[in-house]
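A single protein chain has been omitted; all remaining protein chains appear in their positions.
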């Protein structure tokens, strides 16, 4: 059993509780890396991979008191809040185990931005997937950047980022971009092309790859690629079985779509 | 990458934020042309076409802070609000990338009218489609006008507009007509007969054509007609395929409707 | 194009706006005849027929500012509110183009009663249908009366009305009966047996017929009977086609119901 | 036509209006017998039977102003509120024509208890059904009692009531039991085993039978038993027809359930 997390300080921002387990200070330039469960689970997979590889320390958690039903994340028998914050050097990592309920997106997003300002974070960087139907046909998924702020812009130029040309972004990251200036932050959202409905570790790998460039730190993506290979094999197997079953139904699988989609 | 949009001025009207990127003044007679995503996407297609052809300057945006989930429109990597306002000479163009959520129609419509009054707009002109089942059988879709105000009426008489004889209009344009007098505005709504469910650039073309008459400026509609032709061809192709699939089912396509509608 | 309606006076009653287009006075005994879209559309059809036959003048409208989505009725290109009030001699006619949304039934009903009191209406008379499965088998639909008040009662006795023996009445007319006394009004609701789901001009004709007795004015119902005949023929045609299609399915139409209703 | 009901006195209790048509006084021991539309319609059938047999006088009604849509009960052309109160000697009878909407159960139940206290009612007695799958196999449905208060308890002992051993009771009667003491009342709920989905006059008959014991007055249940017999015959007929139709489908009716319930 591990040592319990003791809350030494609690801040309430617009109904959201941020609970810190230890004192800490960030040196400039400082970063907050953020991932939520989303399309292809890119945000969740990426953040959990970063935590696995870089082994940052859990230094805070976010409790959403209004959450209904209330949810506890249990690890080694102990309570953890559904959103956890880790720290390594000048980088904070924020990862949510649960999809953010609709009525909490606004207050939570603003609480994170306000907290960044109070803890002197310079860059808030989101990792997420954009579900794409062309994803299946590509050797390697593309990665795009959306940003707000002059330093964020320069950072993309230096690191040869492809900007997200035209599209829509929903959820907390929309607020991170819209309100960056008001909270004196630089915002970057790294969007990796991903399967719309399947977990996509390969999409996470390209997001992490680009992040490592920005942060100028080496992060291995080998485990993500292994997981991607495993999912690819399983998916193929499922497709074969489906085709077989449809064949047994006395019609060829290829003849079905026209009717099924009518 | 383009120059970022800097907000130099922000007005809050009933919970709606109007953010201007530069100082501007309108000369009389001044116009606000408005399009929302609607039946046949006539409003959206028309406004985007006007922006493509006339190349007005993006001078303001409308943020709906209560929007849930929050939405950011990204262009060339940068944040844009979901509703944008452009200006060319004495004409403003307002286009929304998103359908207006039901609980926002009232405050947004009133905010637009109030903003028109503050910026001395004389005419507010909406472009929209009216889904019609007879649309398919017509060479060229019809265009109808609804209006409020004496000068709007004279403008239609001069430009030989066919008035919308009898029907129902829902959404922001209902408020534009109802409240024109209270906000000291002339209102015109240009309604083009359109497909109820398919994007209809040809319907947009007749709406734009009538608008160009009213504004006394030349606007090419060639690109809209090309897009219409492309959609027409694709639709025919889909219909052929459907007929083929239904034939394979062992019943003629013509025999189906009676059963399908039971 | 017709002359626009100019609002010369506006009364706000419990969130409902009543807008008058001209000064008027009613002589005693005065009446308000009311119809909403309802079962068999009896209320709507009846009121529109009365307006067609008696040619009363549009003198006021009712705006429901909270309506969501907002709705504008357009006639000859101009805005009309969804509820209109007409006047001929000592009779007002109130007709709604839209079904009243659930959250508006209470405030609208009370606003109408309050307005009746202020404008010295003596009798408020509702026309409506009661959907009946026996309607199909009858030569001529029956008409029943519900009422409140001594003079209303006498009026029915004189005009040989059949009272509505036992049943339930929902919507504005329930409030018209319940609150008649409080607003110093006589209430009569004329209920015509009607098709539950089809427009039923014949049901409207018997409601109008009884109304003409009460008001002691001659109103032709010829056009309603013509429309009824037209609907009857079209319905028969649809039924024939349905039987034919069901026959083609290899089972007789008569054998189906037992299974369909299981 | 009957004499209208004139409200001579109105009490508003927590948003519920109790309207009395005449002055009355109850002698001790006084009773309020209550029935709502419920499982097997036992409450409604019982109360309507009591009114038919004992011919009490309609002396009050309960109006629920917040009811949406508003509902009027019409009898002989005249308005009646959806809940009516009758009186005979020292007994009040309260019967609702409509199921109580969820958001009204609490305020209505408390208003009834408060009214009982103000009018010096000693016993509030509810009649209701408990839907039971074993109902079909029984010669005569069982009747059970739930109660609150010492005198209620004694009354059951004297009248050899079988107590309701274990179960759940939902709706107004749950509040009648829970709050009896607070309102200085004795509560009895008579629960008759009933069909869950069919009107069950026989279940009503055993409830009424036990009530007549408690009240020590003779009440014939012949008409309820006749109605029960009629329903029994019709149900059998429907079952026969169903079996026949299912037989025509080429499978025996007995083989179906396993599939139907899958």
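Worth pointing out:
The first chain written gets the first letter, and so on, giving A, B, C and D; residue counts start at 1 in each chain.
Rule of thumb we're sticking to: contacts are C-beta pairs under 8 Å (C-beta built on N, C-alpha and C of every residue); 3 or more make two chains touch, one makes a residue touch a chain.
As the structure is a prediction and not an experimental result, all values here were calculated from the model.
Just so you know, the chain we are not showing touches A, D across the whole complex.
Considering the whole complex, the residue from D:166, D:197 or D:222 that touches the absent chain is D:166. Only one residue from D:92, D:175 or D:192 touches the chain missing from this view: D:175. Only one of A:63, A:122, A:148 or A:200 touches the chain withheld from this view, namely A:63.
Among the residues D:145, D:185 or D:221, only D:145 touches the chain that is left out of the figure.
With the whole complex as reference, residues 1, 4, 63, 68-79, 81, 97-98, 241-242, 245-246, 248-249 of chain A touch the missing chain. Within the entire complex, the positions of chain D that touch the omitted partner chain are 102-103, 105-106, 109, 144-148, 153, 156-157, 163-175, 177-178, 255, 258-259, 262.
The rule is short, and it goes like this: only the chains that are shown with their structure count from here on.
Under the touch definition stated at the top, chain A and chain B share no contacting partner at all. The fewest steps needed to get from chain B to chain D, moving only between touching chains, is 2. Comparing the residue numbers each copy contributes, chain B and chain C share less than half of them at their mutual interface. For the copy pair chain A and chain C, the superposing rotation over Cα atoms measures out at 145 degrees to the nearest 5. For chain C, the set of residues that touch two or more other chains is empty. Taken as a contact graph, the chains are arranged in an open line, each linked only to its neighbours along the path.
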